[in-house]
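My structure is below; once you've seen it, I'll send some questions.
Missing here: one protein chain of the complex. Every other protein chain is in place.
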């Protein structure tokens, strides 16, 4: 599927401030960036560094006063949707090194706390079918409430309050998967069916196909995106790694507008 | 400095269990592993995978019943102690990509919560001198109390209780450094002056020398290790990444003995 | 129902220590203390003060070294079991003053966090039937696991882990009731069917009968006690108020034995 993405952000920094930006769709084997442009409306230091796991780039800015960024891209998503139910969990002792960090407790995802619940509630199924059961449990029990969470809301909070936005759905799903010893990472990006249009987030889990080959597979407990229509920006352990704008000092977001269309 | 290390662990798993082990000193540019042997007293699956940031290896085990591991190594630490006070902080927008994750909040190190305190208490100094002031503040205000913390103790807990063991000292120092926008990571390892002898942990911070070259520098708020006598096992965002034994299922540690001598 | 209770506790204080004891069944309109004896095996200051809400007494001790207490009592429980389903919630603005504190968040019962869940899950029923639905939800989803919780376990923890002992069941039920604006308090006591025999705890909720008369009604999500066979020791906002032994300084519990028989 081909997506046309626009993202327009404006913010203000009273003083010279360091800003970390993660808003560009990442070029990778499962999505091709056909075109991409990032325009800044005023001067400032700008540097690109590789992002987490070598997927995409982070942009360092150093600026003062008003700043606006306009991002335009066309991305072809090459991922095929696979029925997760047919995939198997990889026994931990067979997991490759790069997945191990995604078994651990992270800031928003204290996964080990969820072991008793994950063990009891999802005992009947294994592997990909277990992840599907977890995804469906969240979809059934949670309410999507814009504004229900903030930067301090963890998966524990969301699990108790049973509501949140895409980041919260992803955090809880990541906790449940890790609690079952299935590596799970947080993935930020764009989806054309996300309502209201905004940055999106979902979980990726490490599962193996019939040939035993492990790979990251997209799972969205909100149901708003699929493997085929999600353009990934960045991955991380949770939202702390993939925020679209992290400021080191005060920054006031003044506007944010996203559009994603299929083309 | 040359260190002779022995580590003997024994544990028991009622059922077949996956175990992740991180106990071997890592071969790297700042420490040379002169000899190394890992003996297992009983059979079981054993696989090595690269650990965090490509530093050292994690060992996956799959076994049942009693298991014991005996590790013997001789390591030459090549690191030179540098006066941290002479080093500079790298402005965030000049930081290389691999350090960025170490600015973020992590499970045991919710660093952003410490920004007001770090700003107020250590405002008078910059860069390496600031890290030294943070280290000394912890050393002055904390009490080293074996058993005071457990697997759920975060840097917030330690900061409130002002006591802990090496992991807790490291967690608080990491929070303070990150709160000042200085990348800080957790480093587990061996030190010959650690009393009682056990695995050790400390912080590493990213600072630049006079030529502007950034590198990770060892800082130990407990005062029990220095750059010159610390043999690193693994690095991570905090203790969640570097535990010497992580089990996926029940495992009961039955004995643990560490010795570290200078040779 | 008539209960014969024995409670034997022994502990040790290295230094002169203040101890607060709450182990005696309270004399009140819904239970008659037929006989009661408290023997201390060694000397020390002992003073009685009225406990929370004037129900029962707290005992202050000041002692050093070994101390043992032996409590023997016979209690007639006068409470009749009422079908909670027939009782009504009192609208908050009609609640008497002494119940208001039991609507608030307390240490182990941060009830306001449970409002979205309580609203969604139990929307179909009102009043006593709602409390029954909450009790049954906990009974259905939780596992009774001795040792699963400790002094720092809150209702949030228990809700996430879905397991615990009587105090944890009571804490979660109290949160759910308060979240629905039904006053709920913690009640410690004795029950003959408690297995393994130990101090017990349950919730009391404020509901009104057909004549509109409000009163505290016993609800036990563990199913181990009923209104008719529960001998109350003390009430409070949560377990923090009703601990059987609170020490101001170090005290090491050396033995604890409870028996409760019907006579």
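By letter and in written order, the chains are A, B and C; residue numbering begins at 1 in each of them.
We adopt the following convention: a contact is a pair of C-beta atoms (placed from the backbone, for glycine too) under 8 Å apart; a residue touches a chain by one contact, two chains touch by 3 or more.
Given the structure is predicted, the values throughout are model-derived calculations rather than measurements.
Asker: Where does the absent chain make contact, in terms of the chains shown?
Answerer: Touched by the chain not displayed, across the whole complex: B, C.
Asker: Of C:7, C:26 or C:51, which sits in contact with the chain we cannot see?
Answerer: Among C:7, C:26 or C:51, only C:51 touches the chain that is not shown.
Asker: Out of C:2, C:32 or C:62, which residue would touch the omitted chain in the full complex?
Answerer: Touches the omitted chain: C:62.
Asker: Quick one: say which of B:33, B:125 or B:156 touches the chain that got left out.
Answerer: B:156
Asker: Residue by residue, what part of chain B touches the chain that was omitted?
Answerer: Residues of chain B in contact with the hidden chain: 113-114, 116-117, 120, 143, 156-157, 159-163.
Asker: Spell out, residue by residue, where the missing chain touches chain C.
Answerer: Residues 18-20, 45, 47, 49-52, 57-58, 60-62, 91-98, 100-101, 103-107, 110, 181, 236-237, 240-241, 248 of chain C touch the chain that is not shown.
Note that only the chains that are shown with their structure count from here on.
Asker: Using the touch definition from the top, how many steps at minimum link chain B to chain C?
Answerer: The fewest touching-chain steps linking chain B to chain C number 2.
Asker: Examine where the copies chain A and chain C touch and state whether the two sides share over half of their residue numbers (same) or under half (different).
Answerer: Result for this pair: same.
Asker: Which residues does chain B have that touch at least 2 chains other than itself?
Answerer: none
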